[in-house]
Structures are given as C-alpha cells and as structure tokens.
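The complex appears here minus one protein chain, its other protein chains still in place.
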Amino acid sequence: MALVEARDLKVTFQTGDGPVEAVKGVSFDIAAGECLGIVGESGSGKSQTMMAAMGLLARNGRASGSFRFDGQDLLTLPAHEAGKIRGADVSMIFQDPLTALTPHLTVGQQLGEVLAHHKGLKGAEARRISLDWLDRVRISDAARRIAQYPHELSGGMRQRVMIAMAMLCSPRLLIADEPTTALDVTVQAEILDLMAALQREEGTAIALITHDMGVVARMCDRIQVMRHGAYVEEGTAAQIFAAPREDYTRKLIDAMPRIDAPEGPARTDARGQQILDVRDVKVHFPIKLQQGIFGRTVDLKAVDGVSFDLRAGETLGIVGESGCGKSTLARAVLQLIPPTAGAVSWLGTDLTSLDAGALKKQRRDLQIVFQDPLASLDPRMTIAQSIGEPLKTFQPGLTRSERRAKVLAMMDRVGLPASMQNRYPHELSGGQNQRVGIARAMINTPKLIVCDEAVSALDVSIQAQVLDLLRELQAEFGMAMLFISHDLAVVREISHRILVLYLGRVVEFADRNRIYESPLHPYTQALISAVPIPDPGVERSRTRLRLPGELPSPLTPGAQLRFLPSRRADTGYLPRLSEAAPGHYVAEHDSLETILAQ
Amino acid sequence: MLNYILRRLLIAIPTLLVLIVVCFLLMHAAPGSPFTSERALPPQVLANIEARYGLDKPLVFQMWDYLVNVVTRFDFGPSFVYRDRTVNGIISQGFPVTLTYGTLSFIVAVIVGVSLGVAAALRQNTWLDYLAVGTSFSAQALPNFVMAPILVIIFTWKLGWLPGGGWNGGAWPYLVMPVIALSTSFMASIARITRSSMLEVLNANFIRTARAKGLPARTVVWRHAMKPTMMPVVSYLGPAFVGMITGSVVIDMYFSTGGIGLFYVNSALNRDYSVMLGLTILYGALTIVFNLITDIAYAWLDPKIRY
Partner (left out) sequence: MTQETRMDRIAEHLTDTEVKGRSLWLDAARRFRRNKAAVGAVIALLLVIAFVLIGPAFARWSNEEIDWTLMGDVAGQGMPNVENGHFFGLDELGRDLYARVIQATGTSLVVGVIGAFVSVVIGTLYGAVAGFVGGRTDNLMMRAVDILLAVPSMFVIILLLVMFGRSFYMLFVGIGLVSWLEMSRIVRGQTLSLRHREFIEAARAAGVGTTTIILRHIVPNLLGVVVVYASLLVPQIILTESFISFLGLGVQEPATSLGALISAGAATITYGTVWQLAFPLVFFLVTIVSMFFIGDGLRDALDPKDR
C-alpha cells in the first residue's frame, strides 16, 4: 500500500463571483521514501491540493474526496486526531521563509513546541533534539541561533529552521511548497541538497510543489504535471523529461532556458558604437544602526566602484544575488538614484552633471521596465493612459487622437489587443501587465532600455514569450539593453556580454560565451554550477562547486575579501579587476583550494 | 532594550518642556487677565493683585519663573480664583480619585474589549460576531453623559442597588457606575480594533505554519496570534487614555466623585488660568508618560524593536 492515496480530491472556493473549483478531482499516490514532484504554473491549484490535506485551506475553501495517509483519511478525521498526524507524520514547509516563522517567538521556542505537542518532550531533552536538528540542517553556531528571533536570521537560514522544524518528529511525508523559490540560486542549491540528503537518510517521502522544471529534474522520482486544477500527465522523471506525451508538458520543459544549451539562440553581433560609458560609479546609502542611545550612521556601499560600457544595439546582462547592488546600479545609470561618485556618460554627455531640465530631455532615450508588472503601473490609470504618459511629456504637441493612435500601434506591437486599452492593471494578467510596461518604455523609441528583473515574476512560458518580444523589439528598433536578473540561464538567453556583481563590485565581465564556458572567478563558477538544469540525467550527474559560508552582508567587515583570504590582514583592501584575456575582466582572487580551505 | 527606553525618555523630556511653554503662552495670549472679567476693580487694587501673582513682570520672566517652579519644585502656583487654595492642593485632593476610577476603567476596557474582539474574530460571520460589532458601534456612539444618567435611573432609582453618586473613599459600590460609564465606549473601540487585527493576523503566513505543525487551535491563537494582534491595540491605548481623561469630566459632574475633572471645568468657566494651566500640563505630562509606557509595551510585543 502506498503511503498516501488521494482519490478524487476537489477544492472549491466560495467567492463573490460564485464558487470556483481550484482543484477538479485529482488522484495520486505517494510511495514511502519517494519524491513526487507536482509541477504547474501559478494558479494551477498545485498548492491547494496539499493545503487541503494539511487542513490549511482559507475559510471560504472546502475540500471533498479523500486523502488517505497510512490508511487514515486526513480530510474527514476529527481535528484533534488530524492534529496528531499533522506536524509529526506529515509536515510541511512553505515558500516564503521571511514570513513563515512567528516573529515574536525564538527559534528554540518554535522548535520546542512541536516536540512538546507531539512527543511530550520539554526542557533539556527538547533542547538537545532541537540543537541536534539545527546541526543536521547545517546551521552553524546552533547554540546561539536557537535563542534568536527569526528576523535575526537570513532567508536561507530561516528556511533551514523551517526544515528542521518539519523534521523534528521524523515525518514520513514532507510537503515542500515552492521551498526555494524565494531564495538565491546558491542557497537554493544547498537547500535542495539538504532535502535530498534527508530523503535518503531518514526515508522521508517528499511531495515537492514547484514551477521550476530544473528543481524537479534534480529532486523528483515521479512527476505529476498540473494545469487548471487537473493532472494532465504523470510519469517518472526520466519519462517525462525524455518523452512527454502532452504538449503542455513539452512547452513547460522547452520554455525553461537551459544554462548548458550548446549554443544559445544566435545573437547577431549588431554592436555599433559605444553609447554608454559608466566609470567607477558608487552609490552609498547612509544606514542608521541602532547602537547606543543615539544610534550610529554608517555607509552601506550598495554599489562600490563599477565600470562598464555599452554599445548601440547591445544587451549587457548584469547578474548577482540579492543585495549585490544590481538594481541600484541600474537606477544610478538612469539617475533615478543620484550616484555618490563616478561618471555616467551617455552619448558623450555626463548625466551626473546635468540639471533637472537637461536630464529630463535625456530621459526620452533612457527607459526602464520593472520587476513587478502590477506595482509598476498606476492602479488608477487605464493601460492606455499609462502607455501614453511618456508621450505627454516628450511629445506634448500631439493631439489626443494622434496620441491614441500611437498608443494603439504600440499595444499591437507588444501583442496587446486594442480592446484592452480601457482596462485597468488589476484586470490583466502578470504577463499582459509586463507587456504594458514594455510598451510604455518603448513608446518614444528610446536608445536604451533597462530591464530590472523584468521577467522574474512571470511563469516560465510567459517569461519565454516576453524574452522573445524583447529580442524582436531590439531587432526592430535597435535599442541597447541593460538586462538585470538573478537568473543566470535567462541572462544567458538574451545577453551579448555579462557582468557579474558581488556586494556592489564587479567580479567578472566578459562575452556571454566566455563567461559560461570558461568562468575564471570562483564566485561565477559557483553561481553557474548552482543553476539547476531541466534534464534529470545531466542534472544528477553534475558535480557542484560549493563555497563555504553564507553570502555576507555588505556591512560585514572584510566581506569583499571572501575570495581573497590571503589579503584579509589588510583591512579595507579591495580586489582589483584585471584583464585576463582580451575583453575578459576578472577580479583578483585566491585559488579555489585556498578559498575552500578557509 | 535599556537603550531604547533611554532614547524614548530623551524624546519625552523636550516634548514636555515644549508642552509647558506652549500652554503657558496660549493661556497668556488670551485677552484680559482673570481679574478684568469680574466687576471693575480700582486700577491700584488691580495692580496690587497682579503684582502679587507676578503678572506685572514681562511675559518671558513670568514664564521662566513658572517653568522653574514646575520643574524644580513641582509647584504650579496659587489659584487665581480661590484665593486660599493652590493648584497643588487641588491636584493632591482630586487626582487620587481620578486615578483610582480611571485605572479601573482602563483595565476593564482593555480586558473586556480584547476578549470580546478575539471572540468575534474567532467566530467571524456568526451571530456572536454581528452582535459584537453591532453593540460596539452603538456603545461608541452613546456619549457617556447619556450613559451616566441612564445608569443612575436603572441602578439607583429602579433597582436601588447602587448609590447615585459620591465617593466614600472609593468603596466599590461607589465605583461601579463611574467605571461602566467611563469604560464602555473605549471597550467598544478596543473590541473592534482587536477583531480586525486578529482577523488580519490569522491570515498571516506564520499562522499557517503553526497550524501545519498540528498545534491545537487554542495554542495557535494564544501563543502565535495574540502578541501581533495586540500591536494596533497598544497603539490605540494612547488616544484611549487621552479620551478617558476627557471623559472623567463627565464622571465627576454626574457622580460627584470629586476628581480633578470637575475642577478643570470650573476653572475653565471661572477663567482660573493657573488651575487650567496646571491641570492641562498635568494631563499632558500623564499622556507623555503613558505614551512612553505604550512604546515600551510595543517593544515587548515586537522583538524587531528591541535592540
């Protein structure tokens, strides 16, 4: 008998617009010790299936059918009976580690209550088991961490605490709902390794809910593909990836860019003359530390001396993990944040020296597309009004109907039907809103577009479409792009050259192919090796480069010298950039052995 | 934590000084002196009286003297109207009374209000919830100067259970009606704030985590949801405190409890500036101290504020 037997599981929500069936009767089994992947795009109902089993549906949600765990139907079991199984035999971890832990209870208290409730353990014994598990999920300095509050831990560490909490009673099923989606790619790699190890050592079955085919390829034995609340395909990982039966599955796999694709889509070398020259730009923010009675102000060096150039029609990818300063750098280039030092020279004019009026004239050619499509549009304007706003500023002479014609033409160009012109952002999907954002940026045919994580919030299939659109627009209008992303596979798809940032400084800067084929800096190598590849065969046989320690905060002294431990005695020393090969710059670093040995 | 308290204190002290100065200037900006409004006095007599109260000196000196007296000796000077009384005397007579029923009302409002709010949130969209919301709206709308006579009619006249007024050293039968009349509307506000705050917290991700651990509903609510729920409630306690001070005026008028509220109204009607000034500063100081306490309570609820 399988560990889990779910039959005809349905989830219905009562909404203002009548009942909505989020899950339309799914059936599946999970065998003891296996990892089942439940894959689908947002809104496919993949999370709600498991939420129903855990009794976590929203108040307006109702579940029917059955979810038998070890013979007992969790849906019909009385609450106190189900409460003995939930958290002990079946446990769950969630997507957003920043909000999933209770803010006013220490790590130790939150771990301890699981042991107290399910095993009746308290005091020294509970503490011993908690510490033991914190060690096992590789939290360094567990004895100190156990007394800390969640806000004192990093995102990756909080997810480790969540996993430790879920594992305390040695569950037989661990449900992981997008466990690594909110994490940086190197942290994701470590969390996935940890889960795989637990599955192996403890024999815990895992139900992994994710949208990321790469994660599935790395982790799962069997896969269920879900769409619109129903399962469309089921099979072993090898089968699904090698020979998907359904078009939808095929599309999901193909839409995901592969970092190991032999030769990315051809990027015509349409590189004209240099239009943008960024020299030694620094952006420092004064941060008030709460120390002593009056606090203390220190400078957070978000961007600390970055230089690069950009040619007409070229796409420069800027990659790095959270907090590396990539978004700040983009805003400094556009003068949305005034740089603390350095020069941004646009077509020969230094933008940092311009007054407001002169800068405004330049803005016509300098546009930006943001990460969150909904947040970047004024909720009280129709999309036509949003798209037309830059026209009002830069072509005030246009009549109303001329402006309207231009807006409609641009809407058509980015693939939005004209019938949508009077709609509001909240009525559109994320992908459509991002097209609106792109249309607004393109309406004056600028010479430079900055894409700040422009596809990160979108589902993979939509992401692929938006990337295609950007490439088409670039071919048609010839604008240059600064493409900022944390996703190395996506950046590879679209960029000519790539800049790798680490804590506000450049660690490597080269042509796309050079960066991916022969990365020189250990940080670049670690980043690339952490990206999961949507192919189980390749993914599971890869050797991964793991760097010791966590990504430090830019305020930590010596953080910049993580890859240069030999100079650590020399406080304030910053690694220098040198040209290793023509056009290939790399920051000073020690050998890999030295770094791994620290 | 200690640093945090010290920092709040450092903000509170200048606030208090500014308050004293502003009140003083406001009071002296009023047209005429307290003695001009009475029947016309001979100029010589008026000058003598003004000299006696120090009103003949330049305003800045008057203010400085006042400030020094208040800060160093906690001395608010003599009353302008009751020639034989000092402001300090009035405060020491009336304040303990106000403090007693005020504190009690405050405790009752918080305990009953929070319990009602939590109950309504946990039974959202049931009759209990609707009843709680409905009554709390009505209670908020019912002014305490209506509440007080209604209570007297019911408990004193019809039922004869409670004395209709007086203080009697704060014996409990004399406390019941003042406390009910003063606390009801704040109880209602607290209940409504608690309810909506609890509903929001119950939707938070960490509550989902706590439920996923299999903890019983009781533990989830008390251990995980209660502290964050209380955060907006604690923020409201400052304004509630100010409201109760205002409300004490009504209590003192209806129940003849002898608290400082009545003195305040009388001083306002008699243009007894020194009493008004002294009591306003006392109330302001109490508010500032109370806000300090709520700030500290807030820090206790939210570990992110403790450094």
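Quick notes on this one:
Chains: A and B, in written order; residue numbering restarts at 1 for each.
Methods note: a contact is a pair of C-beta atoms (placed from the backbone, for glycine too) under 8 Å apart; a residue touches a chain by one contact, two chains touch by 3 or more.
These numbers were taken from a predicted model, which means no experiment stands behind them.
If you put the hidden chain back, the residue from A:D372, A:D468, A:D511 or A:E588 that touches it is A:D372.
The hidden chain makes contact, of the residues A:E427, A:E476 or A:D570, with A:E427. Annotation: of B:G117, B:G259, B:G284 or B:P303, B:G284 touches the absent chain (contact as defined above).
Only one of the listed residues, A:A116, A:L408 or A:V538, touches the absent chain: A:L408. For chain B, the residues touching the chain absent from view are 15, 18-19, 22-23, 26-27, 29-31, 137-138, 140-143, 145-146, 148-149, 153, 196, 199-200, 203, 238-239, 242, 245-246, 249-250, 264-265, 268-269, 271, 276, 279-280, 283-284, 287-288, 291.
Seen from chain A, the chain kept out of the figure touches residues 16, 331, 334, 336, 360, 363-364, 366-368, 370-372, 375-380, 382, 386, 389-390, 393-394, 405, 408-409, 412, 417-424, 426-427, 437, 440.
By definition in this document, only the chains that are shown with their structure count from here on.
Taking each chain's centre as the average of its CA atoms, chain A and chain B sit 50 Å apart.
Residue ranges of chain A in contact with chain B, taken from their complex: 54-56, 58-59, 79-80, 82-88, 91-92, 94, 96, 99-105, 113-114, 117-118, 149, 151, 162, 165, 290-294.
Within the complex formed with chain A, the chain B residues making contact are 3-4, 6-7, 10, 124, 203-206, 208-217, 219, 223-224, 227-228, 301-304, 307.
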